[in-house]
Structures are given as structure tokens and as C-alpha cells.
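Step one of this worksheet: look at the structure below.
For this view, one protein chain was removed and the others were kept in their places.
Let's look at subunit A:
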Amino acid sequence: MNERIKPVVMPKWGLSMSEGKVTGWLKPAGSPIAPGDEIVEVETDKIAGVVEAHETGTLRRVIGEPDTVYPVKALLGIIADDAVPDAEIDAYVAEYATQAAAEAAQEEAPRTHFIDTPAGRLRYAKRGEGATTVVLIHGFGGDLDNWLFNIDALAESATVYALDLPGHGQSDKKLDDPSLRGLSAALLGFMDALGIDRAHLVGHSMGGAIAGRTALDAPSRVASVTLIGSAGLGDEINAGYTDGFVQASSRRDLKPVLEQLFDDPDTVTRQLIDDLLKYKRLDGVAEALTALSASLFAGGRQAELVAEALAASDVPALVVFGASDKVIPPAHAQALGARASVEVIEGAGHMVQMEKAGRVNELILAHIA
């Protein structure tokens, strides 16, 4: 595509946004545009906001009609220098439409799938076609969307799966065995059902402990482990977070709990809170979370540790923590000693794979290469 022409497109705010309505243009066609300028107002069923410019130029075309709904990535306008001829812009607009249609057709395929396993019906996403296989395992109370900023980057060089653990996301909410061994068995059952013989396991928080447990119990199935803000590496865990997450049933109660997940508490949007409240209201979720919390994190102590055994094993390990993790102390990053590659990233909290996705993706790609 023409690099002198910058498209203004329908943004994607939050995972569930598939379309948005143009409510009004803040700049008329022909206006000079500088980075940071507010160009067009957009609203979704949840939020209203403004699309800002990242470029310098002139608003050459205003395409999005007010009060009209457009899919995410649809072309709303064109910014280009005055020097760019109209014919070039018209060609760009025509080509953009064709390309968008092709991409839309691709995205018709469901983003996630379901598979029946001994631990129930589990939801998962699959991306990429690489020879290397990666399985992403979210933490306590999370779901596969916790890997939103990682899955596509990793899929450039691997086949990547992300699952919803039993009791989580859109998977079955029954949880037969809320111990690390039970969750590890559920993970292996998921890998069996999909014919995944051996994979690099990337686990966040409780998912890290599950990855570690699986590497110890079924070493032939695990090529390496990446433990991100991981449980299972030391005694302490913030009971204020785990208990608060289990108990909160309103937005007012849940917000301060979720703010502990991030270095920057403003990361907690109403969408994030609403999505989690909707999850927590589903039948069976309260029971599953209560059972997990009692089994693994009662009284602010982690009941099951994998650090010592992992340190004595020969499974390749990468440990990543956010320096301001308020859920699990970042000092736990050193638990495997010289056995592991260790990186503690400044400016990130417990959700380091979201807050510093670029760096975490680089580290994982180097680790599994």
C-alpha cells in the first residue's frame, strides 16, 4: 500500500468490539492534521471516544458517514500531504475496500473453538502454523483473552494454542480436582484431545505453576516452560487480591482488586470490569474460584510449590516478572537460580504480558527458538 497515504480507520476498543458508529467529525475535510489531533468521534455499545491522529498531513477524504455503523478497521478517512495527487488517493480507497473485504471473509472463521476433554468442554483459540507448538495457560480467574497481545505475535513463528482452564472463561465450570495436579491433568487431557504431543508451555500466575507441575510430571510432553508472574515459586501471595477477586460481586468492589494487577491502575477499564463481572455471575464460577483459592492460596500462602523440583530438573525455563507485581512478589523470579533465564521488567505489574507485551513476546520467541 502507498506509504504517503495514512488511513483513518474504525478503532478496536476492547476485545468484544466488532463495530462502531461514527457520531461526528471534529475536523472538516481539508483540515491540516497534526499528531494528537482529535479527528472523529466514535461510539460502541459500551463506550464513546475519539480517534486521534498519529500523523501529520491534510484530512483529504472524509468517508465515514455520521450516525452510520462500520466494522472495526473500516476506512473512515484519509490523511495525506497536499502533494499526493487525488488519483493516488482514489486508487488507495478502492484497493482498501477490496482488502478489507478479503480480511473480513477470513475473520468469518470463529475466533475460538470448543473441544471435549476428560475435564469437560474447554474453549481454546489456535493461531499460526509453525512447526513449534506453544500452549498459553492463563492464571486464576483469567481466560484466553489474557494473551490478547501475545498470541498473534507468537503465531508468527509457532502454532499457538490458548485455552480457558476448567472453571474459567467459556469452558465448563465444573472443577473435579482444584489442585495443581488436577489442573495439570486437565491440561494434558486438552493436549491429548488436540493431538499435541509436545509443546512449549507458557503460563501466567497460576498457569505458570500448572506449566511447572506438568513439566515435572510429564517431561516428555514439555519442550520448555515460560513462567510469567508465576505462582509455585515461593510462599507468599497477596491474599487481598485472591480473596477480593473471589468475593467481589459489584463493580465498586472489583475495581480496586483489579487495579492491583497492573503497574498503572488506569489500565483497568469499565470493559475489563464488566467482562469479569459477567464471568463471575455464571453458574458454577463462584464454586470453582472458591475451591481453587482454598486449595492453592489459602491464608495468603501458596500451598503447592514447584520451584525446587524445577531447579533440579533439566527442563529449559524462562522466568519473567513485572517489577511492580503486587500479587506475587517479583523476588520469586530468582527461585530457580542460575537454572533459568530471568527477566524482571520495570513499569509492569502482575499482568506483565499485557503491560509490556512487546518485550515479553521477544523473550518468549528467543526462549522457544
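Going forward, contacts are C-beta pairs under 8 Å (C-beta built on N, C-alpha and C of every residue); 3 or more make two chains touch, one makes a residue touch a chain; residues count from 1.
To be clear about the criterion, contacts and distances are computed from a predicted model.
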Item to check | "Pyruvate dehydrogenase E1 component beta subunit", "Aspartate carbamoyltransferase", "tRNA-specific 2-thiouridylase MnmA" or "Branched-chain amino acid transport system permease protein" - which is the UniProt name of the missing chain | outcome: "Pyruvate dehydrogenase E1 component beta subunit"
Checklist entry - Which of these touches the unseen chain: A:S31, A:T112 or A:S341? => result A:T112
Checklist entry - Which one touches the absent chain: A:H54, A:R198, A:R270 or A:R301? => result A:R270
Item to check | Candidates A:R4, A:H54 or A:R281 - the one touching the absent chain | outcome: A:R281
Item to check | Selected residue (touches chain absent from view) among A:G24, A:P219 or A:G347 | outcome: A:G24
Item to check | Missing-partner contacts on subunit A, residue numbers | outcome: 16, 18, 23-24, 43, 45, 48, 110-112, 170, 173, 249-252, 270, 278, 281-283
